[in-house]
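Before anything else, here's the structure in question.
In this view, the complex is presented without one of its protein chains, the others remaining in place.
Moving on to chain A:
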Amino acid sequence: MSTPARRRLMRDFKRLQEDPPAGVSGAPTDNNIMVWNAVIFGPHDTPFEDGTFKLTIEFTEEYPNKPPTVRFVSKMFHPNVYADGSICLDILQNRWSPTYDVSAILTSIQSLLHDPNPNSPANNEAAQLYRENRREYEKKVAAIVQESWNDDEDDDDEEEGEKS
């Protein structure tokens, strides 16, 4: 069935394939266009460099009038990411605009890895280390970058299954 949300998600997917932004990728799951898997590569010159972080994006029929729910599946250590992987980012809450698409969401999250906002901490430990002890912060981030490769291997079968 083609609802406005589904029609729009098809357009978002097309745009993501035709004009892919650097360092992010995403696609609907096989059996449900309302649930997407995405990957953000840790940006260069940040402690997240070389990490491959997986996320899920869940849309409702109210998309794009309401933002989707975005969550890191890979373990994250970041001032604005909660323990359950959900993200504190204004455009996913009160500053959402129906003109944002999946590409805009993913690039916004990517730039959040660049520039954490320590004023709205979702992870107090990360926020405190980011402010006061950058070396320890980077050490903790390096650990989750390593972990992000591990869960790559774990899910390899699953991923291949999805791509076929």
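Here is the rule we use: a residue touches a chain if its C-beta (ideal position, glycine included) is under 8 Å from a C-beta of that chain, and two chains touch if they have at least 3 such contacts; residues count from 1.
Keep this in mind: contacts and distances are computed from a predicted model.
Between the names "UBC core domain-containing protein", "RBR-type E3 ubiquitin transferase", "Trm112p-domain-containing protein" or "P-loop containing nucleoside triphosphate hydrolase protein", the one given in UniProt for the chain missing from this structure view is "RBR-type E3 ubiquitin transferase". Among the residues A:Asn65, A:Ser120 or A:Asn150, only A:Asn65 touches the chain that is left out of the figure. One chain is missing from the display, and on chain A it is touched by residues 4, 7-8, 11, 62, 64-66, 97-100, 104.
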